[in-house]
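Every protein chain except one is present and positioned as in the full complex.
Per-chain numbering from 1; labels A, B and C assigned in written order.
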Amino acid sequence: MIAIPVEHCLLLSVMLFCLGLLGVLVRRNIIFVLMSMEIMLNAIGLAFVSGGARWGQADGQVMFLLVITLAAAEVAIGLALVLQLYQRYRTLDIETISKMKG
Amino acid sequence: MLEFLWLVPLLPLLGFLLLVLLPLTKRAAAIVGVGSVGAAALLTLLIVVELFGLSSDAQVFRQIYWTWMQAENFTAQFAFYLDPLAAVMMAIITGVGFLIHLYSVGYMDEDPGFARFFAYMNLFIAAMLVLVLGDNLVVLYLGWEGVGLCSYLLIGFWYDSHANGYAARKAFVVTRVGDALMALGMFLLFLHLDTLDIQQLMANANDQWQTGSSLPTIAAALLLGGALGKSAQIPLQTWLPDAMAGPTPISALIHAATMVTAGVYLIARTHELFLLAPDIMFLVALIGATTLFISGFTALVQTDIKRILAFSTISQLGYMFLALGVGAWSAAIFHLMTHAFFKALLFLAAGAVILCVHHEQDIFKMGGLRKRLPVSFWSFMIGGLALVAVPLTSGYYSKHEILFAAAGNENSGQLLWLLGVLGAVMTGLYTFRLIFTVFFGEENTRVHESTVGLVVKLPLVVLCLLSIVGGWFVLPLDHVFPASEEQAISGITSLVTDVAPFVGIFIAYLVFHQNKALADAVVAHTPGRLLQRFWFSGWGFDWLYQKILVNPFMLFVRINKNDIVDSFYRLAAWLMRLIHRLFGLTQTGRMQWYVGSIALGVVLIVGAGIFS
Amino acid sequence: MILAWLLLIPFIGGLVAWLADRKKLVDPALVTLATLLLDLLIVIGFYFTRDAPIEISGQQWMAVLELAWIPRFGIGFVLALDGLGLLMVLLTLFLGVVAVLSSWQEINHRKGFFYFNILWTMSGVIGVFTSLDLFLFFFFWEVMLIPMYFIIGVFGHENRIYAAIKFFIFTQASGLLMLLAIIALVYFHHQSSGVVTFNYFELLGAELSASVAYWLMLGFFIAFITKLPGVPLHTWLPDAHTQAPTAGSVILAGVLLKTGAYGLIRFAVPLFPEASAEFAPVAMSLGAVSIIYAAAMAFAQTDIKRLIAYTSVSHMGFVLLGVYAGNETAARGAVMTMLAHGMTSAALFAFAGAIGQRIHTRDMRQMGGFWRSAPRMGAIVLFFSVAALGMPGLANFVGEFLVLLGAFKANMLLTCIAAIGLILAPVYSLIVIQRIFHGKRLVEKPIPDVTTRETVMMLMMIVVTVGLGVFPQPVMELMASSLDLLPVVAFNDEAGMVSQ
Partner (left out) sequence: MTAEQLQALLPIIMMASTSVIVMLVVAFIPRHSVISSVTVLGFILTFASLSWTGEVGQGLQVTPLIVVDRFALFYSALLLLASLVITLLSFNYFTKGSGSENQVEPGEFYILLTTATLGAMVLVSSNHFASLFVGMELLGISLYVLVAYLSHYRQGRQGSLEAGLKYLVLSGVASAILLFGIALLYAEFGVLGFGQLGALWSNIGALNGIYAMAGLGLLLAGICFKLSLIPFHMWTPDVYEGAPVMATAYIATISKGAVFVLFLRFFMVSGAFMQEMANNLLILIAIASMLGGNLLALMQSNVSRILAYSSIAHMGYLLVVLLVANTGNVPVSTISESVGFYLVAYIITTLGAFGVMAVRSNMLDTRDTDQVADYKGLFWHSPWLASVLTGMLLSLAGMPLTAGFIAKFYIITMGVEGLKWLLVSTLIIGSAIGLYYYIRIIIVMFMRHDEEPITGKRDRAVSTIDGLVLAALAGVLIWLGVYPGPMIGVIQAAFPG
């Protein structure tokens, strides 16, 4: 098996991570924000797996599993709150939650 | 009796305490007030008699009570020192003081602050006695400041008027300028001579310092500063005319007979130091001569009877300084004494006049009072003659001693003498201007005689006597002061000196009695009027001080009322609030902005990590 | 143990006073008075029955209490009393009594809390004057601020919150600098000796490099000069005084300011003798500037308490001058000035309060001519004004005279500048009398004269002021041994010397 160089994987994961972060930064729709966070978590997963592959360990995959769990939990709670948000304001725009400041 | 020396200042002090602490009736207050000083005077008499009964070498008595302050090598004992000089001063203070107290009983009769008046007076006598008896400069300073305080209290005695309060504070502050200099002088003396006991100090100064070297010069100059303030000499003379705001007995006691002579006493007391500083000696003489000359002119144009007497006092004090400056110590003290008699007499007589004309003090609103107020008139006449130094009066003897001493001085003696003689002419002029205006001419005031009772008249009579015979006293001060060599006085000098007062009186007769239009005509011209105004203002000293000292101070004080230093802290606080607001702006409440901040932080950290 | 009791009695008394008020049992003012008198009696009793002095590092101490506290840092609970401390404690308790008497009628609500704070301040101040462990000292130094903060902030006048916060921040912030200096001192002492300790006696001999000592000395100096206060760190004082209730002003002026001076005498100079000597010209200059600047500022004020506050700054300038003059004469003068200023300023503030209560203003432009209806009050205020301007025979003179006499040796130029203060003192002192008691009467209703309570209170203070002015020697003997550490180096400013 021809190993994919670890740098390539890491570069990809960095790009993915940045994409996700950029999404959180620019999207106004809360759903898209949550999705962008998923992308970030997946980038992390990729980095762990490629790291595991580089060192030939299972640790990377184990961490990936944990990351997936985290992603699921985060989204579960996130969506519950999105529901609350929508019920109250009838919008998914995150600008609505900027009352507290100063 | 000498061992009862401590009782002399204590008696008036006890009188003061009684008057302050107990709610006495007017009668009781008078008894306590006058009685305590009377007792002190009696005791003084006994003590003085005993002291002069001793052989002339042993006429020194020191009494140490307790250690007042002690630190390192500095020790100030609370101690009194009695020698002929102090004895003479004591006698003047208690004697004249008693007479004035007595007079005040009548003068202040209707005043609601009767007891307060006597309390202050008693305190003054006590302080003045401490001043002259102090064995060291610190005790002297205690009395020195004490009399200043009493002077302040009594000038501002009628406190309803702001002007009185202002005059009182002015007196205190201006003399305090001198006091501060004197304090510095004491520090300097102690630093170099290790003691403040006057006798020891003088001995050490003679031992350690060369005549004319810089240290004694500076020290003497600083002490002179104190003396100038207290004795109202140029440039610190401006407070005395204003001090006339106080009741007239005060002007007589404090601002003529006793307190203002404290400066003379101080210099006489420390004459050995001044002898080491000939430059300062000359300065003293020059200041005295200038002062007597300048204030003579000022007295000439005043209209307020008490202010005329005040400037006259300054002028006479100038004579005493002149005497001190030329080394005629005894003459200075002699003149101090005669001046105490006749000037107290003049003030008391003026007081009696003022009382009878309903507290009018403008001499041009009086006139022809000779017939209505014979006692006052004759008192004024005798006092005036003594003041202008007409032969056979006490003033004649003392002033002539001074002028002769000045004439004989090798250091610009002629100039000093000339100024003195011109001053004598002026004295005659302004004194008789006053007498002619007030007591001669037409009557134009209502007078009520009734208020002048026996207690007022008796002191006047006694002082009249003293003003005449005072010149015949021989002060036993030979062992206190170095003997001054007899000067050969030329006949011309002697003649001019004798004639000068009469010239003044004659001019006064011409201008203010015979031909009153003449004076008005002089004043009518612009130069004349300007000169009159210049003299009237006391040669512009007040104006000058107002411009260069008081106004800048007031300006600073007014601008800086809110404390410029505080604005620095207010600025800092304001800056903090500003930064708070700016920082607060970053807290927008928008989530994406927050994410942006995190992202920025990450970029910075990672960037720093990678590129470091 | 006597020392611990000195601290504990007001501490417990404070709690009792508060509880007594809450349960409506007794008047807390009475409790406070009783507590302070008890404490005062104990001190006096102790003074007359004390054993032979205890000698620690060459100094004589009347009583020493040493307990372990936080051994981890070499911090002990060290209390000790010497002549200086005794005088300060006596002053504190005496003025405490005056403060209680002067606020007898002023404080009518929340009395329990008020007197609780008064007593706790007393406790803290006594702690400051007796503790000889630097940590403990700092502990009390800060602790005494908090009740004072409440006294100003809760019971003060219209602008009290601003004043209280300003007071707190100035003193706290400078205190933090001192804490830093203390810790650094301990650290450097540890470096050189291998012992971690906050004990005063051991730190006295700390070997420090010159620059380190200078910086540490500055830390102490800034904290103390803020409390003193000296220009330019004085601006909290006028505000605090103006807004504080009468008792607050009395304690603040009479006692709290003295802690700053005490700190200089006990800690700042002895701990860093060389650095202090080097710094002395600067400190003395600040003292001289304080004297003159504050005197001028006092004259400008129309608020009577503000005026008196500035006079405090001016007087404390003498203390600063005296402490750094570097000889015993000036040091004795400084302590005498502390005591004298404690009396006069406390008395004047008590009167400002009494007048404020009568006519409900502190603005002197609305006063005048009070002498006619209240001559006894006038006489007493006159007495203390005169004392404040340095009349010989009264306490202030002894202090100022000795300070200037001593300072003259050290630096002539600065002494001459400071002597200008002698001229300005009557300018501001007499204006008080002039504006309040003299002149035309502006208030329609005649103001009532002093009550018996006020008379008694004032007589006490008059007796002390005169006593200190005429017989200061016993007091000076008492403080003598405490000042041994002070004049470490005689520093002469050659530039100020007159060429011979």
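Just so we're on the same page, a residue touches a chain if its C-beta (ideal position, glycine included) is under 8 Å from a C-beta of that chain, and two chains touch if they have at least 3 such contacts.
Keep in mind that what you see is a predicted model, and the values were worked out from it rather than measured.
Considering the complete complex, the chain that is not shown touches A, B, C.
Among C:Leu15, C:Leu38, C:Ile54 or C:Ile165, only C:Ile165 touches the chain left out of the display. Touch with the chain that is not drawn comes from one residue among C:Ile56, C:Val97 or C:Val154, which is C:Val154. By the touch criterion stated above, the residues of subunit C touching the omitted chain are 69-73, 109-110, 135, 138-140, 142-143, 146, 149-150, 153-154, 161, 164-165, 168-169, 172-173, 176-177, 179-180, 183-184, 187. Although one chain is not displayed, subunit B still touches it through residues 576-577, 579-581, 583-584, 586-587, 589, 591, 593-595, 597-598, 600-602, 604-606, 608-610, 612. Not every partner is drawn; the one left out touches subunit A at residues 6, 10, 13, 17, 20-21, 24, 30, 33-34, 37, 40-41, 43-44, 47-48, 50-52, 54-55, 57, 59-60, 62-63, 66-67, 70, 73-74, 77-78, 81-82, 84-85, 88, 94, 97-102.
The criterion applied here is as follows: only the chains that are shown with their structure count from here on.
One finds 37 Å separating the Cα centroids of subunit B and subunit C.
Centre-to-centre separation between subunit A and subunit C, using Cα means, comes to 65 Å. The distance from the centre of subunit A to the centre of subunit B, with each centre set as the mean of the Cα atoms, comes to 96 Å.
Multi-chain contact residues of subunit C, defined as those touching 2 or more other chains: none present. In subunit A, no position touches at least two other chains. Those residues of subunit C that touch subunit B in the shared complex are 231-232, 234-235, 238, 296-297, 299-301, 327-329, 332-333, 369, 371, 375, 379, 386, 391-393, 397-398, 401-402, 404-406, 408-409, 415-416, 419-420, 422-423, 425-427, 430-431, 434, 437-440, 470-473, 476, 498-500. Across the complex, subunit A is touched by residues 584, 587-592, 595-596, 599 of subunit B. Considering their complex, residues 20, 66-72, 74, 78, 116, 138, 141-142, 144-146, 149, 152, 156, 159-162, 165, 168-169, 172-173, 176-177, 179-180, 183-184, 186-188, 190-191, 213-215, 218, 553, 556-558, 560-561, 563, 565-566, 568-569 of subunit B touch subunit C.
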